[in-house]
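Here the complex is missing a single protein chain, while all its other protein chains stay put.
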Amino acid sequence: MKKVVLMASLVLGLAAISGAQSGTALLNAAGATFPYPIYSKWFDVYHNAHPNVQINYQSIGSGGGIRQLLAGTVDFGASDGPMTDEQLAQSKVKILHFPTVLGAVVPTYNIAGVTGDLNFTQKALAGIYLGQITKWNDPEIAKANPGIKLPGEDIVVIHRSDGSGTSYIFTDFLAKASSDWKSKVGTNTSVNWPVGLGGKGNEGVSGLVKQTPDSIGYIELIYAVQNNIPYGKVQNAVGKFVKADLAGVTAAAAGSAKDMPDDFRVSITNAPGATAYPISSFTWLLIPAQIPDAVKKAVIKDFLKWMLVDGQNYNEGLSYAKLPKPVIAKETKAIDLIQ
Amino acid sequence: MVTSATPIDNAAAPPAGLRTFVQRLRDGDQIAHIITLVFAATILLITSLLVYELWINSGLSRSKFGLMFFWTRVWDPVSGDFGAAPFIYGTLVTAVVSLAIAVPLGLAAAIFLAELAPRRLSDGIAFLIDLLAAVPSVIYGLLGIFIVVPLMRTVVGPALKSTLGFLPLFKGPNYGVGFLTAGIVLAIMVVPFIISVSREVLLTVPREQREAALGLGATRWEATWKVVVPWARTGIMGSVFLALARALGETMAVTMVIGNDPKIATSLFAPGYTIAAVIANEFTEATGNLYLSALIELGLVLFLMTFILNGLARLLIVATERGGGRPS
Partner (left out) sequence: MSDLRLTWRKSLNVVMLTLTGVAAFAVVSVLFLILGYLIWNGGKSLNWDFFTKLPKPVGETGGGMANAIVGSMKLLFLAAVIGLPVGLIAGVYLAEFGGKTFSFITRYTTDLLNGVPSIVMGIFAYSLVVLPVKHFSALAGGLALAVMVIPITVRSTEEFLRAVPNSMREGAMALGASKWRTIATVILPAASGGILTGMLLSLARVAGETAPLLFTAFSNRYWSPGWNQPIASLPVMIYTYAIAPYDDWHRQAWAAGLVLLALVLIANLGCRLVLNRRGSYRSV
């Protein structure tokens, strides 16, 4: 009996230690894995600057972010595929999109002996993911890479197994690159992939590519950089092969900055311009326009303001491009829409 | 010598049936009965609630797809077309592969432990194997990713391809992840159950059976295989069912090594998907009520599969323990 009481008080004491300090604002968010590295950095820095604010962001994929936001289980979501009109209609509250960073989706690969940059034509990428191009030494790939010895091995295609904004961006590009893809598969966060293995999150795909020889996967640029996985150049709308970098992504966004719609939902894949990187995209935070909790509302608005000014300074260090100035100005005004 | 003299304690009394309800109430027995009954009933309540929730929340999907759900091979969140076939296939294939490996291995080990090993050694090993059964699934997954998958890709896969590559079972590219890998990891997970239960069941076979067989001139092996094992047959079957039920419901270890591709393929090297794995991967992100409903319907299907199997398993094991497994 005494032992039981002792145990119980021990555990209760433990539970008490981790009890809430008064005045702590706890926010829960979930969504895209694409910007997870920069978001986790931001929330960490913000927390250090405001120790009584904790923003718990879980990277479960854009599909998850949208779903949990609609279900109301998180305070805000994140996605690299903008919400469709149907999805927005499902929400009782209006949902606002706030672009945060610009990023690139890159084709990474793991081929023995190939350490340099491979050039991928638009047809090649579409063909690989359609399952029509099955070997690495296929002419479509070989002709763009004259100096490189490609093996005759089967291509191990890797895609996302979860609902993903990165998939959205990639399939958006493929739909523009190939009418075949557009009609057979389409663009969405979760599609019926013709071939390939599924990895969970950008993390899962990176992990699979790293461990699987002769594989190809599409991931956000920073994941390739942080994990030292080679990634190739992609042919853009005017036919040039561009390797993903900050300049290429910024060039891709240049046109959109002027014509940015009010709800910020825009696609910049396959953008015109000689230096534009064709698989670029904005990524958005999904914020409800009405937030009943005053504390949370204040935190979110403050964080957004911080993000648009100080936060942007961390982008380039993690291989994301900064938002164009006109977009930042427009967003700053839009913050006032949050009631 | 005590007759019905005045009891020391007023509460002592003639048999329960003669006491009135109120008296029993005052004794506290009735209250105790009611309280414990309520708690037991809670279990029924929880289970009914579970089935109810599964049924209700899968309603959208059930009414849209009906029985076709079981045959549809497509899983397309874009078009809203959902079918359970690839997942049922994957669940069954991985379970069958795991049993194909675990049953011979487990039965052989159980025979060794029950018939050949000295009692102390047998008990000691059985103890260790019980520990194996306690290892959490996610740890098997961890080991699966970092040991089994590379092993499959570099050693086992090529070996199988060079010897049995002509079979459709082993055609196609070998990724390291896939049905076979998942089956192997599952086999490691369920073999302790088979050994544990089979060993116990074999130990209950009466000595006379063995002695009679040996007396008639059988070798040790013949006595074991032709007399003892058939005697324990139903119990061993029960252990297999138990293992099967465990393999069907296994989530984490499988989802980490199966490749997550909802396709039906004949090759064991191909990536696949199981019901439990797809629910784990897609539940938090199923946008749209139909999508979520389809996932919950999958959960209902899995529940039914394990329900039936567990029922059969219990029946078989109990039948052996009670009746003594006369080979029929």
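Letters are used for the chains, namely A and B, taken in the order the chains are written, and counting of residues starts over at 1 for each.
In the analysis below, a residue touches a chain if its C-beta (ideal position, glycine included) is under 8 Å from a C-beta of that chain, and two chains touch if they have at least 3 such contacts.
Here the structure is a predicted model, which means the values were calculated and not measured.
Although it is left out of the displayed model, the omitted chain contacts the following shown chains in the full complex: A, B.
Although one chain is not drawn, the whole complex shows that of B:31, B:68, B:100 or B:212 it is B:31 that touches it.
Checked against the full complex, the one of B:242, B:270 or B:316 touching the unshown chain is B:242.
Contact with the omitted chain, checked across B:186, B:279 or B:316, is made by B:279. Of the candidate positions A:37, A:196, A:248 or A:288, contact with the unshown chain belongs to A:37. Seen from chain A, the chain kept out of the figure touches residues 11, 14-15, 18-21, 24, 26, 28, 30, 36-37, 40-41, 43-44, 47, 54, 56-59, 71-74, 199-201, 203-204, 206-207, 209-210, 222-223, 226-227, 229, 318. Looking at chain B, the residues touching the absent chain are 7-9, 11-12, 27-29, 31-33, 35-37, 39-44, 46-47, 49-50, 53-54, 57, 104-106, 108-109, 111-113, 115-117, 123, 125-139, 141-143, 145-147, 188, 191-193, 195-197, 199-200, 219-222, 225, 242, 245, 248-252, 256, 276, 279-280, 283-284, 296, 299, 302-303, 306-307, 309-311, 314, 317.
One rule holds in what follows: only the chains that are shown with their structure count from here on.
Against chain B, the residues of chain A that register as touching in their complex are 30, 60-68, 70, 87, 90, 154, 156, 161-163, 186, 188-193, 196-200, 208, 211-213.
Residues 74-79, 149-150, 153, 173, 175-177, 259-261, 271, 281-282, 284-288, 292 of chain B touch chain A in their complex.
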